[in-house]
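As you look at this complex, bear in mind that one protein chain is not there, while each of the others sits in place.
Note that the chains take the letters A, B and C in the order they are written out, and that residue 1 is the start of every chain.
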Amino acid sequence: MINPEMIIHVAVAIMGLAMFLAMIRFVKGPSVVDRVVAFDSLTVTSLVIISIIAVLSNRMIYFDVAIVYGLLSFIGVIVVAKYLKKGL
Amino acid sequence: MLKNILVALVLSVMAYMFYNAYSSYETRTELTGMSHHFASKGAEEVGAANLVTSIIVTYRGFDTLGEVTILFLTASIISFFLKLKSGDKEKIIRRDTSELLVTASQLLIPIIFMFGIYVFMNGHLTPGGGFQGGAIIATGVALMIMANPNISLNHNVIHWVESISGVSFVIIGVLGIFLAGGFLDNRMFSLGEFGDFFSAGAIPIIYSFVGLKVGAELSNILNKYQKSQKEI
Amino acid sequence: MKTKNLIVSFTVLMIAWVLLNWTIDPVNLIIGASISIFLVVVFCSKCELFTDIKITPKAFIYTFIYLFVFIIELIKANIDITRRVLSPKLQINPGIVKVKTKLKSKMARLILADSITLTPGTFTLQVEEDVFYIHCIDTRCGDDVEKATEEIVRKFEKYLEVLYD
Partner (left out) sequence: METIKLIGAIMILMGSFSLLIAVIGLLRMPDVYNRVQAGTKASTLGAIVSFIGVGLYTVESWGDGNWLGRVIILIIFILLTNPVSSHVLMRVAYFTKIPLTKLTKTDMLKKDGNTIIKEGENE
């Protein structure tokens, strides 16, 4: 039988690679929107990683952190959008 | 060039300071006297599953009152300075918000408020509590302001919520002197069963007031920002 | 239908509360209900999110059919994106096309736009009254509005018409 925890560790490694690649786009991105998109996918990836950490350390309470983080990323994207359109 | 050198200088000084702080850091292997008392007796004395909450609201309840006051002061100062800047004339192009964002925000805002209320009512069981819940509520207000730029929040409602929750916080603290051991003593109500929703005496009530007060203060700041934008 | 809007909003908030607490302890439910009533009175008396929703057995069945169709489309979208992204030569043919929708209800339009965003190769760029401008990663229909509507919108619209007036 394959150990499920091993598979999760592999998945986390892949997500780490994804975050690294997103960082490249974040640094390179010619426009602000590019950077925000890269940041958005970074956030989603880290949401998943937070939830996996919650599972592995068996702490349900970390899920609240994930929910609040998701909420803040949503608000953050809208704030940047408002800023770019000039005017709150 | 000079600017770059200055920035590099400041950064290196900061790096040196951080290095010093880091190199002199040792992990504590045992609790100090005070924290030993909190860690061993806290759960049974206060009855809250979250030890941090019990310290913030009961043992150090007076400090929390001070922190909320500091936040109030900050909000007042920010609003004072924002009013001054209304002289600037700068053209702001306003485009109407996307219809989808308006609809989605109408759907999301009640749920965000619900989550904020959940966070500060469960402060004695889960991480979070008054300050965090208040911040979540303020996030909801921020979404509301951004989705409808023409909205004007009722100034009086925010002030009433803030004042009433602040006064209630103090009143519960004073009640603690008469009904239990001292100021902000949570044992005026029964401690209940450990880990239950209704446990830890007055902590959920105190934390709800803290949450409402923090939420109202932060909303006040956001509201002032929006007002100052409009005047331009 | 003011009351229907309030009742549906209340139900949504109660579901959120129960999911957060994950208990059906009566005292807890009463607290949740009072918070929900407060929030509904404050926020949902002005908005008209659910005024047009239909609460009939047919609508109930169609909700599940809609979810099924949506999930199939979501998986298809990802296979599509994977194929495009991983192929050595980028096979893209982007463009902005125009489609028309008959839906009037705000909520139905939100669901429609979200669904379009998450389905293969299409993305809602701009919403004006009955016109959606859609950025396609692969435009096959060009400037033909009718054809684009048939291809992109109809598959969701026919279910949403049943769910919302």
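In the analysis below, contacts are C-beta pairs under 8 Å (C-beta built on N, C-alpha and C of every residue); 3 or more make two chains touch, one makes a residue touch a chain.
Computed from a predicted model, the values in this text were never measured in an experiment.
Every shown chain that the unseen chain touches in the whole complex is listed here: A, B, C.
Within the full complex, the residue among C:27, C:42 or C:81 touching the omitted chain is C:81. The set of subunit A residues touching the chain not shown comprises 1-2, 4-5, 7-8, 10-12, 14-15, 17-19, 21-22, 24-25, 31, 33-34, 36-38, 40-41, 44-45, 47-48, 51-52, 55, 60, 63-64, 66-67, 70-71, 73-74, 77-78, 80-81, 84-85. Residues 16, 18-23, 74-75, 77-78, 81-82, 84-86, 90, 92-98, 110, 113-114, 117-118, 121, 123-126, 128, 133, 135, 137, 139, 142-143 are the ones on subunit C that touch the missing chain. Although one chain is not shown, part of subunit B still touches it, namely residues 92-96, 98, 100-101, 104, 107-108.
Rule of thumb we're sticking to: only the chains that are shown with their structure count from here on.
In subunit A, there is no position where the chain touches two or more neighbouring chains simultaneously. Chain contacts: subunit B has residues 115 touching two or more partner chains.
Those residues of subunit A that touch subunit B in the complex are listed here as 61, 64-65, 67-68, 71-72, 75, 78-79, 82, 85-88.
Residue ranges on subunit C touching subunit B, taken from their complex, read 9, 12-13, 16-17, 20-21, 25, 27-28, 31, 35-36, 39-40, 43-44, 47, 49, 106-107, 109-110, 113-114, 124, 126-127.
The part of subunit B that touches subunit C in the complex is made up of residues 98-100, 103-104, 106-107, 109-111, 113-115, 117-118, 121, 197-198.
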